[in-house]
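A single protein chain has been omitted; all remaining protein chains appear in their positions.
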Amino acid sequence: MAATAAVVVGVLGLLGVLLQAFEKGLGTEGNVPTFILITLNGLTLAGLYFISASGLTLIFGLLRVTNLAHGALFLLGGYVALELVQDAGMSWWLAAVLAMGASGLVGLVVHQLFLRWNQGQDLRQALITIAVSLILADQMLAHFGATPTAIAPPEWLAQPLSLGVYDLSYPRFRLAMLVAALVVGLLFWLVYTRTRVGMVVRAGVDDTQMTSALGVNVQRVFAAAFFVGSALAGLGGVFAGTALSLAPGQDQSFLVSALVVVIVGGMGSLGGAALGALLLGLVDQYAGAYLPAEYSNLSALLTFVLLAVILAVRPTGLFGKAR
Amino acid sequence: MTMDRMLTLGTRGALAVVLVVVALVPVLCTTFFTSQVGLTSLWLGIVAVSLTFLSGYGGMVSLAQTALFGVAGLIAARLSVESGWDPWAAALAGILAATAVGLLFGAVASGSQGIYFLIITLAFAQVTYFYFAAVPTFGAHEGINGVRPPAVLGDPVQDPARMYWFLLVVSVLAFLGLRHVSRTAFGLALQGVRDDPVRMAALGYNVRLHRILGFTLAAPVAGAAGVLSAWSNTRMSAGSISLAIAILVLTTAVIGGLNRLEGAWVGALIYTLCDTYLRGWTDRFTTWLGVVFLVIVLVSPGGVVGLLGSAGSWLRHRLAGGAPPPAAPSTPAPPVPVSSGGAR
Partner (left out) sequence: MTGAATGPVLRVRGLTRRFGGVVAVGDVALDIAPGERRAVLGPNGAGKSTLFNLVAGADTPTAGSIELFGADVTRLGARQRTRMGLSRTFQTSRLLTGLTVEDNLYLAAIGVSGGRLRLLRTGRDRTAREQARRTAESVGMTDRLATLAGDLSHGEQRQLEIGLALVAEPRMLLLDEPAAGLSRSERQLLTALLLSLDRDVTLLLIEHDMDVALTVAERVTMMHDGVVIVEGTPTEIRADQRVHDLYLGKAHV
């Protein structure tokens, strides 16, 4: 019932967008060029969301930990890369790798120190990660200040790329972000389908079966997953810092987006995260551009209505397993 | 036995003394302290207790309490400032609206549990925040200024004594009311739902209905806190209900202790004291708040009240000369809902 209503509203929304995009025909004078740019914005934003959300969903899928410090690790990665590129004059690529390492390391330490011995107490772990994120965010504010700053993109991605239609060009870096998301998605897909760890994630194995499924080194696998998941948050931060900018408060807004993405699809589901990222990126951009002017400042609200509706209909997300 | 009785009387006496001291704050302390620390920790305690009730007795850790707080506060503020309503009538309308919204939120969220519940209520918090931040009727980001509390309560800034006592009375009523609920058939069943929803369904209970009603019951409490906050600060805006504030209320409740209702005010007082006096000492106030939060969650799931409780029973044990610790109290402290448990 509610599901049908949600689908109907979604389809109507999309029709509304398409109607406005094509109402003046396909000519250069029409709305199509803008539509293409907005769609690209939505898609590349989806890529960014997917990169950071994939780390969150990995950690959840394997450890059943909802890491609410994910946003702080995201921002940390961005700031580390900023410092390395701007002050140490390091190349963007090396800085990105080191930033991933830094976020991964901090995540690993948090896991080892605070979360490891609370396995299975999901709300307590969530509270712990909230506390960690408060501390991290305040420390970053102390060290990096409150002025929004952006990371300079690598040289050859700095110039816009000509799209070849309607004389349009588009920032190369944002397209690279989409490619990176596809690469991350592909790697995940390989891990999920080809390895035992992936099997565990997909099956939603519970604690008692975990050891037999993963062998004796469960704790090492968990630690690695936490490192990789946190490093992906850091990578997201580097991309966000380059394509957009870094500022205090972004930890929360990106944590919330990553949660929306992961929850919409169902925690632990990779395909769900991809779908969630697409939905969030496109809804965000289309709503900002195509909602009637008097409602356009409500576009931020729409995302959360979407989340609430999906959770109301399916309490564990679109592809989430009932627990 | 007589020793036990004496100790119980002793505890009651101590509580009475605490209450008297708290009631004397406006007489004994400065206007600044009464208004800055007193008023703030009381209304913060009331919104936090609505969360403590939900999580302690219902297993529902909600981030939407500030949203309900905002619905009541902003509607009451708007009706009294812009539409010229009597402040009491405006307050009533705001609290009723918050209750209705609570019913809606509860109905939508009641199917989710544990971490999913936390996140769906986070979505509610965000929806409410963005709504109030966007809609000009409620002053958008500016909010509504110049809220005037009822004349009998006096001026909250110049002469906060009466406002303080009013907030104290509301706090005591909220505490007694929620404690009463926790002991009724409804409240016990709510705790049953917290412990094991599958079992409760097998016993003939409508688990979702219980969750919805529990959530709805906590809504007017959060709403009252919103109105009182608007009165105390003479203003309210969307910024008063941002995600950071929602997390702050959660932090407060956790520091005080999610196991016992009084924890909400203890946490609120600790937070307000630190907020008022520590900020002068350190620039990194939030870091220290986070550290305290972290330590509490790690070492004392019962919060500060839990720590005091264990210290108290240790002392009793000592005083009673090594007699066995007193039997379980009539209302047991529910365990912290650290796991979504139940339907595994």
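In this document, chain identifiers A and B correspond to the written order of the chains, with residue numbering beginning at 1 in each.
The rule is simple: contacts are C-beta pairs under 8 Å (C-beta built on N, C-alpha and C of every residue); 3 or more make two chains touch, one makes a residue touch a chain.
Since this is a predicted model, take the numbers as computed values, not measurements.
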The chain left out of view makes contact with B
Which listed residue (B:Thr30, B:Thr184 or B:Ser313) would be found touching the missing chain in the intact complex? B:Thr184
Given B:Leu213, B:Ile241 or B:Val305, the correct residue touching the omitted chain is B:Leu213
Those residues of chain B which, in the complete complex, touch the missing chain: 180-181, 184-189, 191-192, 194-196, 198-207, 209-210, 213, 327-328, 332, 334-335
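In this text, only the chains that are shown with their structure count from here on.
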Can you give the whole-Å distance between the Cα centres of chain A and chain B? 33
Considering the complex alone, what residue numbers of chain B touch chain A? 61, 108-109, 111-116, 118-120, 122-124, 126-127, 130-131, 134, 243-244, 247, 250-251, 254, 283-287, 289-291, 293-294, 297-298, 301, 336-340, 343-344
Contacts from chain A onto chain B in the complex sit at residues 66, 114, 118, 120-124, 126-128, 130-135, 137-139, 141-142, 206, 252, 256, 259-260, 263, 297-298, 300-301, 304-305, 307-308, 311-312, 315-316, 323
